[in-house]
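For this view, one protein chain was removed and the others were kept in their places.
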Amino acid sequence: MSDLNKQQLPEIEEYRHPEKTDDPVWLGAIARVSTLLNKTAAVISATLLVGMTALILLEICMRFFSTSTYMADVLVGYGVAAITFLAAPWALEEGAMIRVTALTDRLNGWARWLAEAFSVVTAGSIMWFLMTHQWGSVTKLYSRGSTSEHFIPIPLWIPESFFLIGLALLLVQFVVRGLRLVAVGHADERALNI
Amino acid sequence: MSITFSAGVLVALLALFLGAGVWIFSGLMLVGASAMYFVLDFNLVRIGAIATRVISSSAISWELAAIPIFMWMGDIIFRTDISQRLFRGLAPLVARIPGGLLHTNVFGCTVFAAISGSSTATTATVGKITIPELQKRGYDLRLSAGSLAGAGSFGLLIPPSIAMIVYGVLAEVSIAQLFAAGVIPGLMMAGLYVGYIAIVSLMDPSRAPRFDGEVTARAMGRGLLELLPIVLLMFVVLGSIYSGLATPSEAAAVGVFGAILITVVTGQFSLRLMRDSLLATIRVSAMILMLIAASSFLSAAIAYMQLPTQITEGISALQLSPYGVLLILAALYIVLGMFLDGTSMTVMTVPIAVPLIVQAGFDPLWFGIYLVIMIEMSALTPPVGLNLFVLQGLTQRTMGETVRATLPFFLLLCLGTVILAVFPEIVLWLPSRL
Partner (left out) sequence: NVRWDFADEYGAQSLSGQACNFFVSEMEDRVGDALTINYQGGGALGYKSTDHFDAVQDGAVQAAVTLVTQLGGIDPFFNLSSLPFIASSLDEAYLLWQAAREEYAKIFEENGMVLLWAMPNPPSGIHAPEPITSVGALEGLRIRTYDVNGTRTLREAGAAPLQVAWSDLVPQLSTGGLDAVLTSADGAIQLSIWDYVSDFTEMNYAMGLFMCHVNKDEFDALPEDVKTAMMDSIDACDEYNWQIIRDSIDTAYERMAENGMTITREGDVPAEVFEHLQEAGASVRESWLEETGERGQNVLARFEELKAQAG
């Protein structure tokens, strides 16, 4: 298996970060900021998973006493969205986001570079496109002051922001990959070994 | 706008974006947006409004919470000595069946499947122990590798099952019912595997040496004791669903609690284990959930194009028999399964396949099980087959050898599908008893 498709098994494989990179200094700095943001979002996402599990267990216990938090399903629902969008950028960075590499593996040189450039540019564009629209949604909900219709009303812009943040972080990462592609000729965070 | 034109554009766009190696989640979004722009002539403002609302809304879901939580439970177990215990416990129990310890693969996977929602995790967890042990004892590698890859796919058929949750959410079928529907087909497939291994071993005893140890009642008793933690966990998870204590999403949380308790009782608990399992869990969950969210947008695009109704009408005009429809779908899934993983395959086909299947007179519940078997088959077909990759990692053999080893078990899955199609009661009986 080539480097590009070695992440076929996100469930059991850990991503091995290279000890050395061939990034120029300026790119390394941008990449580190992106990584730091992604890791922070991932840690928040992991914490939320613990919180959701605990909330569900609490709800089950309360049901024994014929009472309820009345909020478990809505909070857990928002939690799923948060986990999805906040952990996605880190998952992409760790190579867990799957892609079909059966064809690109057979390409070499400029053809492969072109396929990778196409992937990075199109993926980055759709993130940008969605981000601008999601920004509109979040600001609209914020200024309208809409809340969810639950026991404790939750401002609707909060769950919608998870998606916005996720899109922004994904976009930053695609930009980093794009710059790396231009600067050093490959998009992954790895040193060329010949 | 004819149906062939819109379907053709859709397939071409999918081939372009996925073929070029675009990450599948962003590829699905790109296909949805391009189809709306080029086929439906929607303006960008409208496409953006649709995409953001649908993607965000699909991720806000109580039912989907079961995915990360079940994965977390599986991952905690993956990091403990449960798999060693499974092997030590099962060995004396299966030793006398023709084929001997080869059956630890089938039984081990069946038991582990009852606490794990994923087939890759099942294959990897069980194989990590059984493959080296079987090789050490001189078992035929093709038979041991093949049976592992085949049986590993029970992870999805025997509840809990990530694939069933995804299907249940998309097709609006009760997840608890789907879980119940998978039990008997899962056991039936296990029976087919056990039978096949026994027959092959009887025909060619060199492939499976007889068990050398003594099989005493005491050894069997000790074996059962080794299985205790995993069986307990199984009862906690499935028991809490079917006793009404917890819904499927809640059962997952109960399972995590049970798994953590087991690590504490067996002295394996550590903060490092918790951290590693959490990070591994959100990494995979984010991948699966992003796929579901992205595909909900593609499904919306397909619905705006009115493809599901048109294709259903088109196929019903062909006057195919119900089995004809199943055959066409099976062919489609085998081809898709060569290149895609199970979740992508499910999310991309359900919006069109379910109306079709309902019209052909099949129960959506039954189709869920059919689809899960198609997904299991896709894990065994090259070039992209998740269980093949796991196996390659464990045995260090070439892809060609690995594929040959798993082929008989792939064919057994096909046979199983035919049996389920002829006798749908095998699937529908248990859920109807609930």
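Read from first to last, the chains carry the letters A and B; within each, the first residue is number 1.
The criterion applied here is as follows: a contact is a pair of C-beta atoms (placed from the backbone, for glycine too) under 8 Å apart; a residue touches a chain by one contact, two chains touch by 3 or more.
Remember, predicted model here, so these are calculated numbers, not experimental data.
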item: Shown chains that the omitted chain touches within the full complex; value: A, B
item: Among B:Leu14, B:Met29 or B:Ile50, the residue in touch with the chain that has been omitted; value: B:Ile50
item: Residue of A:Asp23, A:Asp73, A:Glu94 or A:Glu116 in touch with the missing chain, whole complex considered; value: A:Asp73
item: Contacting the left-out chain in the complete assembly, out of B:Ile69, B:Ile175, B:Leu233 or B:Ala405; value: B:Ile175
item: Omitted-chain contact residue, chosen from B:Val126, B:Val236, B:Ala286 or B:Ala300; value: B:Ala300
item: Residue ranges of chain B at the interface with the undisplayed chain; value: 45-46, 49-50, 53-54, 57-58, 62-63, 172, 174-176, 241-245, 247, 296-297, 299-300, 303-304, 306, 308, 351, 434
item: In chain A, positions touching the absent partner; value: 63, 66-70, 72-73, 137, 140-141, 144, 146-151, 153, 156
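Please note the rule applied: only the chains that are shown with their structure count from here on.
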item: Rounded Å distance between chain A and chain B, as computed from the means of their C-alpha atoms; value: 24
item: Chain A residues touching chain B - in the complex, by the definition given at the top; value: 1, 4, 8-12, 14, 42, 45-46, 49-50, 52-53, 56-57, 59-60, 73-74, 76-81, 83-85, 87-88, 90-92, 94, 96-104, 115-116, 118-119, 122-123, 126-127, 129-130, 132-134, 136-137, 159-160, 163
item: In the complex with chain A, residue positions of chain B that touch it; value: 17-27, 29-30, 33, 44-45, 48-49, 51-53, 55-56, 59-62, 64-65, 68-69, 71-72, 78, 118, 120-121, 124, 245-246, 249-250, 252-254, 256-257, 278-287, 289-291, 293, 339-341, 344, 383-384, 386, 389-390, 393
